[in-house]
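Note that one protein chain of the assembly has been removed; the remaining protein chains are unaltered in position.
All chains are identified by letter, namely A, B, C and D, in their written order; residue positions are counted from 1 within each chain.
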Amino acid sequence: SYRTGPFAAGGIAFADGYADYFTLLNERDGGIGGVMASVPECETAYNAEKGVECYEATKAEGALVYQPLATSITYQLIPKVEVDGIPLHTMGYGRTSAKNGEVFRHTFNYPVNYWDGASAGVNHFLDLNDGSLEGRKITLLHFNGAYGKEPIPTLEALAEKHGFELTTIAIDYPGQEQKSQWLQIRRERPDYILFWGWGVMNQVAVQEAANIGYPMENFMGIWWSGSENDVLPAGAAADGYKALAFHEMGSDFPVFDDIQTYVVDAGKAAGAGDQIGSVLYNRGLYAAFLAAEAAADAQEATGEPEITAAMMRDAMESLEITAQDMEDAGIPGFGPVFSVTCQNHGGDGLASVAQWDATAQEWSLISDFFPSDGEVVNALIKADSEAFAAENDITPSCD
Amino acid sequence: MLYREAGDFKTSYPEDSQTFPIAFDRWRYWAVLAIAFLVIPFVINDYWASSLMVPFLIYAIAAIGLNILTGYCGQVSLGTGGFMAVGAYACYKLMTAFPDVNIVFHVLLAGGITAAVGAAFGLPSLRIKGFYLAVATLAAQFFLVWLFNKVAWFYNYSASGQINAPERFIFGTAVTGPSAPAWAQYLVCLVFVTFCAVLARNLTRGSLGRSWMAIRDMDIAAEIIGVNPLKAKLTAFAVSSFFIGISGALFFAVYLGAVEAGDSFGITKSFLVLFMVILGGLGSIFGSFAGAAFLVILPVFLKIIGVDVLGWPTEMVAHLQLVIVGALIMFFLIKEPHGLAQLWRLAKEKLRLWPFPY
Amino acid sequence: MSADFLYGIEVIINGLMAGVLYALVALGFVLIFKASGIFNYAQGVMALFAALTLVGVMEGQVPFSHVINAVFGTEIHHFGWEVPALLAIFVTLMVMVLFAWLVQQLVFRHLVGQEPIILFMATIGLAYFLEGVGDLMWGSEIKTLALGLPQGGSLVVEDWTAGLGGDDFYGFFIDKLDMVATLVAIVLVAGLIGFAQYTKQGRAMRAVADDHQAALSVGISLNFIWVLVWSLAGLVALVAGVMWGAKSGVQFSLSLIALKALPVLMLGGFTSIPGAIVGGLIIGVGEKLFEYMIGPMVGGATENWFAYVLALIFLVFRPQGLFGEKIIERV
Amino acid sequence: MLDDTKTETLLEVNNIEVIYNHVILVLKGVSLSVPKGGITALLGGNGAGKTTTLKAISNLLHSERGEVTKGSIMYRGDRVQDLQPSDLVKRGVIQVMEGRHCFEHLTIEENLMTGAYTRTDGAGAVSADLEMVYNYFPRLRERRKSQAGYTSGGEQQMCAIGRAIMSKPETILLDEPSMGLAPQLVEEIFTIVKNLNENEGVSFLLAEQNTNVALRFAHHGYILESGRVVMEGPAAELRENPDVKEFYLGMSEDGRKSFRDVRSYRRRKRWLA
Partner (left out) sequence: MLDEGYVTADGRQIGGVMMDMRGITLRFGGVEAIKNISFDIREGEIRAIIGPNGAGKSSMLNVISGFYNPQEGEVWFHGKRRPPMKPFQVARQGIARTFQNIALFEGMTVLDNVMTGRLTQMKSGMLAQAIWKGKAEREETANREVVEKIIDFLEIQAIRKTPVGRLPYGLKKRVELARALAAEPKLLLLDEPMAGMNVEEKEDMSRFILDVNDEFGTTIALIEHDMGVVMDLSDRVVVMDYGRKIGDGTPDEVRNNQEVIDAYLGVAHD
């Protein structure tokens, strides 16, 4: 996790959610299948070297799954986990083409990835326009780095398919000054803006959009650009801003009562306890839930309470999240229903759209979970993962 | 009693200008080398290699490089990160373009390419001095990182802009890629470090080194007594960048295996290496090692104390770590502005005089 | 007038405004450099720290509550009161003065007469330290600065100028916050110039910058002068922190604005207060225009490096910056 | 000429030891005293420790990593070793440092004004003194608006002395004022020193290589060698001492000897024997 450094604000909530869920399982249920879960946390400050250091330091302790929460660390770990045989879960980030489990045996990125996100965003705009974006202008405003550049090929493919005009505008790290980008947007008046930002870039972008009077409902961020942190500094002006999501918002779920009772009141909360119910907290919790489910599956499948990384991997590869699973965990309808296979480490790419309500100060989903354009996305994934396989002498296979 | 110059007479000038004029020093360094080459490879494991030894050795190369520029030639540079990136990307392009050539040559060539780039960015140093130059080198830092981010050719058009080190072998053992054994990675870095240190030592004791130091101490006077400032500064930039390029190449290929320019070679890297040089001691090769060791080990050590021993929340430890590292840096600078190397020298000087106080 | 031309003008105007914001940060550097030859890298972090403190005081946060809670297992966060903005600003200023005093007593007093690079490194150490302390003290989540500064494009200006171009032109966009910043900057700069040139302390400050030893020998107390300039730099940091914090919320990234200020400094000259302003304006306009005209051709996001390269080009012709004191080269 | 025994002692240095960098012992027990209203000369070859002594007195050693490890320094009977340099200036002791040390980027006039930094007696008195300094050094008036960094060595020396005068001191520690000055100017500066001493009652402690001039103007002298005082006495006596004559004044039995004659000539210092 990273609770320090430029992206601390996002890192804290996620880490709290992740840790609290496991604490809850330990406190309430006595662990997973009777085995206490331990969640060692390393502070990486979003820094690749520290990530690697952490990985090396902890892998010998029998780690079951890694959740690095930074795209760059993911890239370093992908080859390492193949050798060490430990699964890596990059939920909604990381290397998109890792969805192809034939090439990336140990890397999982269910339930959604960036290319799904790009496609989902376009789908949403399609919905708003009765299925046609012919002649519309869509601008991708993105972080000038690996993360921000991920959606470009997908969007280019989609632009061709749907006949909209795509422009991309890059913002360099850290993105405190975006005047020129927004003046450009003001001049060109795109119909829609898709936004791939992280950290301070988000807050400034939302603020600047408000400043130039851009209609907020046409401005949509990826899920990493859609937390309370991103919209609060802009105040009322942020009302109506949208962001993609792949899980529910708010604390209106039974699990939160349990967290209050077993974790917060017991004084075992990971952080200050002030993040509960925030978007990123929920995301951390959701990630923890998925990991816990896989672990439980592994125990079930092998009949052994003490599972190994290899068992964990196999369980992740056959993971199936049903409505019942979520119900049992106290989070009914929290995320999409999906399943993982060896060919598909990325789930079904179901995403949803959330919108910010500045008066109520809360995010809420305004759509169901809907699929991405699998045709476009999967073709791209295939191409990219095969290129990787060729470069690294991997024979794609499923056994 | 062992540590005396007296009785250690030199009868020729070459002997007098050798690296370690005092016999005891000489023996000690041979011992260190012997341990480094003959003992450590057999005991090292993944954790030690990848979180301590390999980064230490790689940073030591970068620190030697920067020390040549800043410590010997007096030109402060904040572009180290950018130059490491040049080394890394050059190495990547070479590795993928000529997969059959041994990686050692790729790394050396990457150093050479970086040297050329460094010399080009060194040109303004003829006019610009001191902190103005330091800030100007940031232009290199930001421009290079931007370039590697923008021009897809550098990362072979991969979707994410990351570069990944393919697996390469030396004498049949993998040294890059995920399955490279720890000892091999360590040994490769060690060989390069030794090579660089010897090179740096030779260059700094000869006429080139003296013209660098002359420029550092007083550039006008140096020019008037016959030092060509253009040549001195550009060679310093080139040599320094050569080392930094090698370290960037190793950093990418051997240590991390995958990098993204903005993330791994940002300005924090420049500062980190500069810290190593200053804490270690400007104008001292030993200091480069000391500084690198100090700054690689310290955070790991603090983390172990804070998280594993005291059991504090990681975030608090991380913040405390910042506080402690910051405070220690200030403390050291106050205690001994000339770095760990100077502390070492003073200790030796005392030892030489021992048992007399002065 | 054609819309394209007018948009160009708009870019220039906005560049000027952005430049003022850069200059605000650069000013802090100039003050300290002028008085002590210290290149204070911590200026950005000081801005962050000042803004954090301001928010913390206003909201009645308990300092170090995270640490206290973690170590003693307590659950305290707020004092339960809110402090009015003006009082909070005053308290923050006092904190910055205290900070200045501590920095002087504990660090720079012991480094008198050291080489500039050593001092520079010490300020980076200070930056780390202060960053850690700021986070421990107030927590690292994003905070909103509610000083009630106006924000958003000025409709008045927009309506007024909309008629200038054809249908394609929507009128000039000028951010109200930028206008406030410009005003504040003008006042600040005028005050500081007056101080440095025409007061005894200002003269002493410049003397100290030239030769520490000689300054000591004529009875100037380095301690006092340095505490003074660090306090002034703290004030400037607070202003910068407020202006930038209003845009983006108060958070770690505020400390990175130092990087935007460096090329400004280099261009204007490290020792010149007016230079900081002029440098800021040139950089602001230059980078915005470049991004506007050339940016799209090379893929954009040029602002980070362009400012540096622009400054570098200027420096090749004037090695001491536009207004910097001439580097005296004699033998 | 002043009578040593009657006047009050202003400054008293007692057996001090100074160490640089924790290892280099430079002063090995130096004692001297400066009487009120006197001109005391501190003579000695290069590296004898004159500068170090002066810096020890004005507390400027600290920033050079030097420290006084033994002995005491008293001014008007108070121990002043632990004061800040600026406190010492406030008490009326100011040093003109060796090698001029003007503030390069300030103009000559600004340089002079910094001298008045510690004064509290109003702008009028300060500008009167400024006028006085300009009268002593007309050359400075001509160049008052130039940056000190661009003035010649001699001008800088005048500036440094003028700056010290501006603080209205009681005691001036003057380190090698004649270095690099034209002969005429050396005379002038010493005459000014003498005037200040006689008219304003300023006491001087003067480190000098130019023994000839120094002994002509001083009342009392100390000769320092390798960190020890090897000889002291009234200036007139020192001038007559044969060793001093030979080694510091460059005189042989038969008047001044030529620098061309030094070739094959070896000397021996009697007091070291």
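Criterion: contacts are C-beta pairs under 8 Å (C-beta built on N, C-alpha and C of every residue); 3 or more make two chains touch, one makes a residue touch a chain.
Small disclaimer: the values here were computed from a predicted structure and weren't measured.
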Next item on the list: With the full complex in mind, choose from D:15, D:127 or D:152 the residue touching the hidden chain.
Entry: D:152
Check: Of the residues B:44, B:214 or B:292, which one touches the chain left out of the display?
Finding: B:214
Checklist line | Selected residue (touches chain absent from view) among D:106, D:181 or D:218 | finding: D:181
Item checked: For chain D, the residues touching the chain missing from this view -> 20, 24, 43-48, 98-99, 139, 150-155, 157, 176, 179-187, 209-212, 247-250, 256, 258-260, 262-263, 265, 267
Notebook entry, point to check: Which residues does chain B use to touch the chain missing from this display?
Noted result: 12-14, 17, 199, 202-203, 205-211, 213-214, 216-218, 220-229, 235, 239, 283
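Heads up, the rule we're going with is that only the chains that are shown with their structure count from here on.
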Margin query: Looking only at C-beta pairs that count as contacts, which pair of chains has more of them, A-C or B-D?
Written below: A-C
Check: Measuring from the mean C-alpha position of chain A to the mean C-alpha position of chain D, what distance in angstrom results?
Finding: 75
Margin query: Measuring centre to centre with CA averages, how many angstrom lie between chain B and chain C?
Written below: 32
Notebook entry, point to check: Residues of chain D that touch two or more other chains: which are they?
Noted result: none
Note to self: Please output the residue numbers of chain C that touch at least 2 other chains, ranges allowed.
What the structure shows: 66, 135, 140, 299, 301-302, 304, 330
Margin query: Under the definition above, what is the set of chain B residues touching chain D in their complex?
Written below: 346, 349-350, 353, 358
Item checked: Complex contacts: residues of chain D adjacent to chain C -> 58, 60, 62-64, 84-86, 88-90, 94-97, 101-106, 110-111, 113-115, 117-118, 147, 149-150, 160, 163-164, 167
Next item on the list: Quick one: which bits of chain A touch chain B in the complex? Just the residue numbers, please.
Entry: 1, 3-4, 12, 15, 41-43, 45, 47-50, 52-53, 56-57, 59-60, 71-72, 75-76, 78-80, 82-84, 95-97, 144-147, 149-150, 153, 172-173, 270-271, 384, 387-388, 391-393
